[in-house]
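With one protein chain held back, the other chains of the complex are shown just where they sit.
Up next is subunit A:
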Amino acid sequence: MSPGPGGGARQRQRALLRGVVQGVGFRPFAHNLALRLGLTGMVANSAAGVELVVQGGAGAVDEFFARLLAEAPPLARIDEITRLDAPLAQGETAFVIADSRGGRRGALISPDVATCEACLAEMRDPTNRRHGYAFINCTHCGPRYSIIEDLPYDRPQTTMAGFAMCPDCLAEYHDPADRRFHAQPNACPVCGPRLWLADPAGRELAVADPLARAVRALAEGLIVAVKGLGGFHLAANAHDAGAVARLRAGKRRLAKPLALMVADLEAAHGLAWLDAEEARLLASRQRPIVLVRVRDGVDLAPGIAPGLKRVGLMLPYTPLHHLIMDRAQSQHGLRALVMTSGNPSDEPICQDAAQAVARLGAGAASGPLCQLMLLHDRPIHLRVDDSVTMVAGGQARLLRRARGYAPMPLLLAEALAPADCPPILAVGAQLKNALCLLRGRQAFVSQHIGDLASPEGLDFFAATAEHLAAILDAPPAIVARDKHPDYQSSRWADELGLPVCAVQHHHAHAVAVMAEHGLSGPVLALCLDGAGLGDDGTIWGGEMLLGDLADFQRLGRLRPFALAGGDTAARQPWRIGLALLLASLGRLATVALPLELIARHGQRLALIEAMIARGLNAPESSGLGRLFDGVAAICGLRDEVLYEGQAAMELEQAMDGQPSAEAGYAFALTRREGLWELDWRPMIRALAADAAAGAGPALLAGRFHAGLVRALAAWALAGAGEHGLGAVVLGGGCLANGFLLTGLTALLERAGLRVYTPSAMPAGDGGLCLGQAVVAAARWRLGLVEVGAP
């Protein structure tokens, strides 16, 4: 045998590749590359990743590995490659794709991926055998995380196991030159999943074209439950006010914005103002929901996003969605459909037809939420919601991280994750829950799980924790949780029987951002958040911390105020509005204010005052999110919220354009109890005076925002100056406010600080688990977490 191109002595090497290397077309790619370079050997999937053996001229072998990294398929991500020399094999003449092997599970699971252009073209080609087929996919697209039951990623270990491939599909599957070579969900109308229409009781309806019938029903104003990729959607005509109102009533979702789906980017541009990054994000293969600004005069039903100027928009991400949207637009002129998660409000998304019948259909306690169900028979193993994003400061920001992103791990900087640290499970918060499994340097953050208050939510949480630990072969040795003992996640963690590492809420928020940027500190961290239990037993949420990975020191806080009624105050911001006014103006001046808030709730002033004075269910809080709520109430925008964050969102969107910095209300910066305290009382006095003089919400909200951003910057600079710090980390749920995030970043950068903000992980409680896991790892390194013998 002659030396291969590149010359040199003959060489044989074995390699193990870790990362996202399965289910992404990696083996045929390696196979074709080896053939081109005249190499022999083999490639195989194992539970750890991909095993490679190549033999040929030394130069060719090196070129092989170089191009392997440089030209890898689009969905592949190689995190680690180990190469070992091996003795030459005499007489080897071919490069083969071998069967999958077992071994320790290290391979990464790909997220579900939106339908690729090639599949879409086939689906729309009347001569193609998959024309109009709702489950077309290939090596570069289709379901992954939601259908994988175990590793290695092979068809029998997915929910496609029950579908035996027909000869045509099988031929594609075995042909390394085909783009469906080893595409595990490969299917066609002959052998694959089937679509049908059912009534709300789940009984199949005899209709020739279920899709056509379902879309017609939508055009007629009916609500259709659609079984999708990671769960169910409830679909309705977004231009039909009646349909939207019925959908809201059924879901018991009174005001929270409903997500929309449009056929393509062109349709999206027609509905909303999109900048380049928003358009890129919409069309990315993750296909998240993107919060975008609606164009004036668009004929959407007013109930889509009451009181808000932004809507959540997404593009089709499965063949079924494309078929629905194509038909809705071309045959019924519907440019947008509501596609909201198929669940009663605050509960996890439905997983199978039985659940859908019970919770969305005939079995629902208060009557069916839908009139038809569009079902299919490809089981969903793990539920995955749609991801929600926004663009702020020219950057994509994850607000809810789920489909398309989970369970891709964040690869932590070496300083952040000790290599020998045992697996750590971090369980997140009570609301917007997600959990994180830390295995070596890989931080696997689960898909968004949501509210843990319901049994369904807790079951979903527990199932996800168990699935991740099993599939990643990383049974946790340490569990990290919030300091709050009454979060459902904290209770669950305490019952595991593992060493528990309790992490203060805002320390976790800060470390989550540090982890994203590879910082190990010490850094200055501004945690701009709603509420988390503080080290002193009060509720924190507007904090300036000096933190490293293991520990922190509180440098400053928002001046505390009382939450009269506890969590009830978060639902009824009028309580906070009154508390802020009482603290800033006193009772007499408050009563005399000619505000709607006083007109509606003035008679409860005595009660609020007494609760605060006597400490009756009126915990102290320094939460910035609650300050937004209270200010929204004083502005007359909202006395009670119907969903979390509503008052703050409406306050942000009440602003007209960008307020000028000089117009901002002044805060006071003081030293109190050893802390830099940001005192909001001067701001409240000025706000109340403007409001009493008849200023509208647009002006009030603008001056509040401008003043707040300036005050936060001055506050941070005081802390940074005192401790000689050049970097500041911003974290916490208030950063969902794009004005706050970008305005504060700009001011701090102008003052010469390096500013780090959350982007790949949610700023709010959805990202908390990552911070908890990294704190636990750092404490383990310091010997502060004892891991007992098993």
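Note that a contact is a pair of C-beta atoms (placed from the backbone, for glycine too) under 8 Å apart; a residue touches a chain by one contact, two chains touch by 3 or more; residues count from 1.
Assume contacts and distances are computed from a predicted model.
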(request) Assuming one chain is omitted from the figure, identify its UniProt name from "Putative cysteine desulfurase IscS 2", "Sugar ABC transporter permease", "Peptide/nickel transport system substrate-binding protein" or "Hydrogenase expression/formation protein HypE". (result) "Hydrogenase expression/formation protein HypE"
(message) Going by the contact rule already stated, which one of A:611, A:637, A:711 or A:776 would touch the omitted chain in the full complex?
(response) A:611
(message) Of the residues A:114, A:563, A:651 or A:770, I need the one that contacts the missing chain.
(response) A:563
(request) Give the residue, chosen from A:282, A:391, A:431 or A:760, that touches the chain omitted from the document. (result) A:431
(message) From the list A:25, A:319 or A:344, pick the residue that touches the absent chain.
(response) A:344
(message) From the list A:488, A:504, A:584 or A:622, pick the residue that touches the absent chain.
(response) A:488
(message) In the complete complex, the non-displayed chain touches which residues of subunit A?
(response) 252, 344-347, 364-366, 429-432, 453-456, 458, 484-488, 491, 505, 529-533, 539, 541, 563-571, 604, 606-607, 610-611, 614-617, 619, 621, 625, 644, 733, 764-765
